[in-house]
Every structure is written in C-alpha cells, then in structure tokens.
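A single protein chain has been omitted; all remaining protein chains appear in their positions.
Read from first to last, the chains carry the letters A, B and C; within each, the first residue is number 1.
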Amino acid sequence: MIRFNNDYNHTAHEKVLEAVMNTRSGSYGGYGEDEWCRKAADVIKDLIASPDAAVYFLPGATQANFIVCAAALRPIESVICADSGHIFCHEAGSVENTGHKLIALPGKDGKISAEQIAAEAAGYYEEGEMEYLTIPRMVYISFSTEWGTIYSKKEIQEISGVCRKYGMLLFVDGARMGYGLGAEENDMTLKDFAELTDVFYIGGTKCGAMFGEALVVVNQKLQKGFRSYMKQNGAVLAKGWLLGLQFYTLLQDDLYFQITGRADGLAVRIREAFKAKGIPMYVESPTNQQFVLLTDDQMRQLEKDYIFEFIMKTPDRLNCVRFCTGWNTTREEADCLIRSIEALN
Amino acid sequence: MIRFNNDYNHTAHEKVLEAVMNTRSGSYGGYGEDEWCRKAADVIKDLIASPDAAVYFLPGATQANFIVCAAALRPIESVICADSGHIFCHEAGSVENTGHKLIALPGKDGKISAEQIAAEAAGYYEEGEMEYLTIPRMVYISFSTEWGTIYSKKEIQEISGVCRKYGMLLFVDGARMGYGLGAEENDMTLKDFAELTDVFYIGGTKCGAMFGEALVVVNQKLQKGFRSYMKQNGAVLAKGWLLGLQFYTLLQDDLYFQITGRADGLAVRIREAFKAKGIPMYVESPTNQQFVLLTDDQMRQLEKDYIFEFIMKTPDRLNCVRFCTGWNTTREEADCLIRSIEALN
Amino acid sequence: MIRFNNDYNHTAHEKVLEAVMNTRSGSYGGYGEDEWCRKAADVIKDLIASPDAAVYFLPGATQANFIVCAAALRPIESVICADSGHIFCHEAGSVENTGHKLIALPGKDGKISAEQIAAEAAGYYEEGEMEYLTIPRMVYISFSTEWGTIYSKKEIQEISGVCRKYGMLLFVDGARMGYGLGAEENDMTLKDFAELTDVFYIGGTKCGAMFGEALVVVNQKLQKGFRSYMKQNGAVLAKGWLLGLQFYTLLQDDLYFQITGRADGLAVRIREAFKAKGIPMYVESPTNQQFVLLTDDQMRQLEKDYIFEFIMKTPDRLNCVRFCTGWNTTREEADCLIRSIEALN
Partner (left out) sequence: MIRFNNDYNHTAHEKVLEAVMNTRSGSYGGYGEDEWCRKAADVIKDLIASPDAAVYFLPGATQANFIVCAAALRPIESVICADSGHIFCHEAGSVENTGHKLIALPGKDGKISAEQIAAEAAGYYEEGEMEYLTIPRMVYISFSTEWGTIYSKKEIQEISGVCRKYGMLLFVDGARMGYGLGAEENDMTLKDFAELTDVFYIGGTKCGAMFGEALVVVNQKLQKGFRSYMKQNGAVLAKGWLLGLQFYTLLQDDLYFQITGRADGLAVRIREAFKAKGIPMYVESPTNQQFVLLTDDQMRQLEKDYIFEFIMKTPDRLNCVRFCTGWNTTREEADCLIRSIEALN
C-alpha cells in the first residue's frame, strides 16, 4: 500500500532528522530563546526582506490559526473567511472557542474574491455604527487553499487593498505554503506575502518537518505580547530549539522549496493521468492536492494498492477523493500510481 | 558551563532519538490514530491496571493543564490549587483564559492539605446555593510539586476523599511525575494515581522525551469528546506517532523510572553537599529540583561554571536559586558541582 | 408621526405600570428571591402544567439567549439555527463570545425544518467520532420568527423528535411568544412548548412589560446552578421583584394573550390593506410583524406620517420594510395607517 492520503504521513526529511540527531549532546535555552530559533528567524527575515517582522515558531497549524485570532482581535471583532476555510470546517470551532465569530463567504474552488470581501466589509463599515453586529476585522485566506488552488499575486493585491481600505488585517494560513509557492503557475513570493499581509505562516508539518509552523508577524502592532498569547494557549514548546532547527535546516539551499515544488510536479503528472483517462477533477489544482471524481468501481480498483482520502459523495453519486503527494513522495510511487490509473478499466 | 537550570535542556534520551530515527522510512496514520499511540496507551493501561482509562498524548504540559480544565468544567466551576501551582503562576492565565476562576490556597512547600481543601469546599457545598460564587469543582495538585516536594500516599488518599465527598474532580499535574515517583521517600505508584484521581499525566518533556505528555483520563465521564477538546485547542499533533513512540520507548524496561530516579539521587547528593557546607535549603526536596539559599558571593562563585535559575531575593537578602538535575545529568557533572560546592569560600 | 417601527417603543401596559407603582412603599428580598417572582413562577408552572420546571426572570432576551447556551453547552458543542436567527444576526456574536459555534441553516421565511436539522445532525452523529468538528448539541428556533412566521405544532413535534433522537436540546426564543401564540392560525400552546422543548422563554419586553423575559427551563438537568450562570453574566436583577411582578400582572386574566392577539389582528388588517392595494409582502406573516415591499415613492409617502423600519433593498430595487404593531397599538392608529395605504398613489 502506498500512501497518497495526506502530506504528513512520514516523520521528516532526512536532513531534518539528521539535524535533530546532531543536537543530541548539546544543551539549550528553553522556550524558543535559543540560537537555532534566532538563526532560523534571521534566515526568514532575510528571505522576506523584513528586518522588523517577528518570527515565532509554533508546534502546529491549528494553534497558529486560533492564537493569531485571539491575539489580534478584540472580543467584538470577527473574521471573514471562505466557507471551505480550515478554521471554519476542520478545527473544531477553535476560533469561536476564543470568542470570535467567523463570517464564511461562499468560496470558489477554495478561494474568496476581493469583491466579496469588499461587499461584506462595506455592509459594516459604510453604514453607521451597528452595535448588534460584530466588526469584521480580519480576513483569513489559505495558500494553497484547502482545495489545492492558489491565489495569484493580483488577487492577493486586491484583497490586501480592500483590507487596508477598511483597516482589516490580512492573515494567510500557510500550512501548505511550500506547495503553493512551488506550483508552476504561482507568481507569489514570501516577500510578497510580507508586503501584502499582516501575518502569515510558513508551514513545516506538511512540508518536510516533524512538526512546526513559522509564524511571521509583519504588522508590528500585533507583535506586542505575542509570546504571552502563545504561552497562554500552550504553544510555547519547552525545547523550542527543535522548531528553530528544523526550519533552519529546511531553508538551507532552498531545500524547502525544492521538495515541495517536486511534490507539486508529481501531483500534476498524476492529475494529467486522470484527465487522460477521462476522469474528471473536482477542482483544477496546480499543487500537491488533487481532488478527483471516481466511480465506485474506479475507487475500488485503486484502493487495492493505494491509500487516499474519501471526501464526499457528489449528488450524481461519484466519489470525490483526494490524492495528495508530499515532500516524501518518490518518483517511483507516482509512476506506479500513474500506471494504475492508466490500467483502470 | 554545565546546565543545572532545568530538566528540559537536552533534546531527548538516546533511545528515544534512535526510535524516532527508525521511523524514517515508515508511513503512519495521522492525529494519534496509529500503532505507536495504541501500543503506548496499552503499556500505560497495563501499568495502572485500568483497562477503561483513556490515554491521550499531548505535545505539552500547559496544553494538558488548560484542556483538562476546559473539558471537565462548566463555565461556573472553579479550580482549587496551591498558590505556587503552575497553572496559577506560570501559564499566563491559561485556565482563566478558558473562563475558569482559580482558588489559590496558601501552600506549604508547594503542597496543600486535605484539611485546607475541605474547608474551602465546605464553604460552598455545606451552605445553600450561593449564586454569586463559583462552584469549586476541581482540585489541582502537582506531583512532584513546583518546589520539588511530593505528597505521600496518605496525603493523596485524604485529598481524594475530600474530593469524592463533595463531588470534586482530582487532577494531578505530572509534568515531573518521573522525578516524583523516583524519590527515595516516595510511596505512590502510577496505579495509585489511577485509583485515587480522576485524571493525571505522565510527563515526557522533562523526563527524557523530546516533548509530550501522556494524559490518563481515568474518570470515564471526562473521556467523552476529549479528542475534540484537544483539537479545538490545538493539541492534536498531526504526526501523533511521534508522541506514542516516545512514550512506548521510555516505558520499555522501566527506562522512564530509571533515568528519573537516577536524577533524583544526584540531586539529593547535591543537596547534601550544600547542607554539609552549611548552606540552607529554601525547601527540603527529595526530587530533582533543589532550592538553595546562596549569598551573593556564593552565587557569583558558582555562576562561573554552572547555569542555574535565580528564583527570588529573600527578605534577608539571600538568593533563592534552583539547581535542577535531569535524566541527562551525568555523574561527572554532579560530582563536578559537588566539588565546587565544597570549595566555596 | 405614529410609530410602527417595533413593538418596544412604549414604556409598559397600564396595568404593569400601576403594579410597579403599588410597590412603592414595600420592601423586598433581592435577586429574584421574593414573593412576586415566586407567584409569577407558580402561575407559569400552572399554565404549562409542569411543576418541575424552573422559571427564571431575566432583564433581556439577548441575555436569555446566550446564557442558555453558556449554561447548557460544553465548549466543544455548537448550536443549529436559521440563518435569520436572532442569535446569528442581531446579537453581536454573543453566543460565539461564549465560545460556541453557530451552524446556520438556510431558513425559509425564518423557519428551518426537521428535515434540515436531521441532515445536519446525521452528518455528525451517524459517522464515527470526528474530533475536528464541533458537536451539534442544541437547536435554536424562534417563535414567532424574526420574519413574523410561526411553526405549526406538527413542525415543532418533528423538530423535537429529531432533537430527542440525537440527544440535542431544543431551545425556543420566545421574545415574541405572545404574538406567536396570538396568531389566528396558531395551534401551539405554552403547555406544548413545555412538552416539546428543553427550554423556552415567554417574552415580556415586546409584549407589554417594561422589560424582562420569563425563562422556562423544563429539562431538569439544565436547572443545576442556572442562577449562577445568570449572575456570572450579569442577569440577576438586584430588584428582581420588578420582573416577577410584571409577569404576574400580565398573566392575570389572560391579559398577556389578549394584548398580543389584538396586535396580531391589527397587523393582519394592515397586511390585507397592502395586499388589496396590490403591494406585495416579502413574507406572508400571521403575526404582528409585516414585511412589505414598497417602491421608493410609496415609501416616501408613508414616511410622512409613520415611522417604520427599513430592512433592505431587494435586487429589483424595492424596499423591504417592516410595519410592526404592538400591545400598545390602537385601533385608531391602525385605521389611520390603513387609510393611508388605501390612499397611496
């Protein structure tokens, strides 16, 4: 059985594991106040050309998501997101648990548009104060999205423009940042994210690390006391150097970008194999997540040798399933799957 | 410089690191639903002879603390703890952040007594309903405590008795469980904890793991939906097998108990060296944490070669400092410190 | 100018004011522990034939709504409601502020169906435990709804059946209970609400009182500590007798039902006047709230003499506006409006 079910089923990239092993005899300061976290933060601030940004390393993405909301918003403020947004669908109400309402806009292939956001914001900001409404104060988007799609630079510029017009914060969930940046059609860079958003993160857990997300807080107002919010919500790892070290390792020699870009390439080849076979895609994705519509029979055939994720039954009784490559997927594994797709009867 | 500042300044025990490396080519199910978590949970349930207990693995201790409170308590319910309790002093208000009041009782060397708890509980439960008070519904104690002391079995039996009398839950913070159990004078076992408490945890982060706490929920009513609370608060690690694997490894051949017991022994030798030198202890501790009262001059001398933690200035201008051994502390390191203590002038 | 903008623009029914004046020289116990609250609760328990119900008097409806959610739900539990539900649209995120997610289903004229609720519930309860989802644990409906419509007894029986099947609580927002019960086509009674729901309230603020809602907690499990939740959220009025007294007065000789039923009758006459004039209704309502679609010109003509509420511009540029009668609306005021409608050119 070969796993294509997700991008977090292997422990970590070989170089990450090696780096961890190399710390075995060292001793370090705790809580992220160590040399590795400093070095990793410096690498990231260089990459984004933002010396005044603050970089925090958190164990997981759900933590990053709800802690940013908790730290950035006052109780009366709410978050605009896509109705497929991870915070809306897959985090057990973690943002609402911090007291904030989510305003979910109907997404298209996982994306929301500047126009939709502007309409929602105008409904509040261009009227008089309405004390019975929450104040939409943050926009949350994912890059790549939960459906594997990516925003173009133009789209993010437009969204950023709406946010700045109304004084809303722009937050980018980058759990799959590497796969987004690695897509052939992508025209965004980390530096663009630093320029256009208030806060975003560079995902590690799904992109080669054992675990960890590098949260980049560009907006200096949000930096104040941020480590306290992390501690309050249990996201300050005692042995913080493990986080810094992993990111430092992944960001050497562009390793992070190479391994995620490679996975995107394999995914696109798999996508094309499905399409060549006449099998429709649920969403057209340029990244490592491919959502395919299989008949029951096709699904059964592929389930013999591959693990992939069932998403839902469509109204016309097809099975929307996800095939996911990762930094760990080998060319051989992808080739094997492609041959099986070609052999579907 | 040798670190005696805390028990989490080394990456992990050699066997843990080795086990992690051995997973490098495997692939696993996510979110703690994997073979290693199952095996580790089984080992723990065997150790405590409680097949109906549920075992959850969380990345960190602050998470364990506030998630247990959030999951177990209704908004009107509060937690009784010592005024030195980690949740009261060192977790940035994480329990209050979940909406619950802490009722801090004056501790003696980090411990509170059944008598104190009974008095507090009676003030609520033996009067009529008082809608202007919170309902004390949980008792939180630490084993070993923040001052290195431990409760005897008799003391915990008495506390447990008070809790059961009033329908209060008993929760034991076991971030340093290994060091507590390893103390020469200790008469508690993990099985005793399972019998006398509702929920407790076996600390990994400070006891040989890279990170992770094994939370044992004995009270079956608290198990319902517990994983949802973990997810909601960002404590479900994507690559959960890393947690299960570490605990499984540490619990083989009593490794966990050996390495922590050894550290306790070294700490006691250090303590005796201080006492032999006429240097007073702030608290008499049988575990790996030793709180010593140094003069400014003594502190300066030891600071040349050792890193240790300054706690506070006492009213009589002595320095309360902590020397902490760990699973990683070597006999040579301890001997070296002892010689330095003996050489103090 | 005659006000038809809402049902809370007059101080209180004459008999309520008189009763308040009559307390001027008395002295009373505080916090709702007084004779008037007891008497009012007894009247209500008689009316619903539920001696074991608990009746609490709260100053306002938003308080009733979020306090019921806070008291009844664990942090991981969510509330199913209509997307027009008052808690979803008009209470500034008060339920999310207590940490709970709202699952808003598309309503039809303000109502949701048992079928919709069952589909949503099945998505959680008929699958295995999914720790990344909140647990739908409560259904919130309004009677009458925010669009003036009412549920039939059969509809509420079906909804109640779904709730009981899945162990979900049914909560009825009765801020306009009087107007719902007073509708000619209504076939529900307060006793039916007591039988079919877990908790509901009898609105006072909009139905003749100065302020106040009588919350009826039928489900005994929800009664435990309820007054503490009220206090914690600032809903225990110091001079609680003012609340009990108002309800006691309104429930004498069916006054409550007469004044709201009368208002419904006037509203229906107004509705028919609009329809006779060929002016469409946005929603067909049998209660005191009438939502009408006016042209700009019609709106301008009526605005000269009447205050009513602008709701929104429809896609075809009509104005959805609300005309609201109340316990205080006189026959003369209604007649006057009807003549103005007839005179529209």
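Simple rule for what comes next: a residue touches a chain if its C-beta (ideal position, glycine included) is under 8 Å from a C-beta of that chain, and two chains touch if they have at least 3 such contacts.
A quick note: this is a predicted structure, and the numbers were derived from the prediction, not measured.
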Can you say which of C:S50, C:Q63, C:T134 or C:T325 touches the chain missing from this structure? C:Q63
One chain is left out of this view; which of A:I135, A:L250 or A:A267 touches it in the full complex? A:I135
Which of these touches the unseen chain: C:C81, C:A235, C:V268 or C:L337? C:A235
Considering the complete complex, identify which of A:A19, A:A71, A:I202 or A:L237 is in touch with the unshown chain. A:A71
Over the whole complex, note the residues of chain C touching the chain we left out. 3, 6, 8-12, 14, 17, 20-21, 23-24, 26-30, 59-63, 66-67, 91-94, 97, 205-206, 210-211, 228, 231-239, 241-242, 328
Missing-partner contacts on chain A, residue numbers: 31, 70-71, 74-76, 98-99, 129, 131-135, 225, 227-232, 236
Of the residues in chain B, which ones touch the absent chain? 75-76, 78, 89-93, 96-102, 131-134
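One rule holds in what follows: only the chains that are shown with their structure count from here on.
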Have a look and report which chain pair racks up the highest count of C-beta pairs in contact. A-B
Separation of chain A from chain B, taking each centre as the mean of its C-alpha atoms, in whole Å: 34
For chain B and chain C, what's the span in angstrom between their mean Cα positions? 50
Inter-chain centre distance, chain A versus chain C - centres from mean C-alpha coordinates, in Å: 42
Which chain C residues sit where two or more other chains touch them? 75-76, 98-99, 131-134
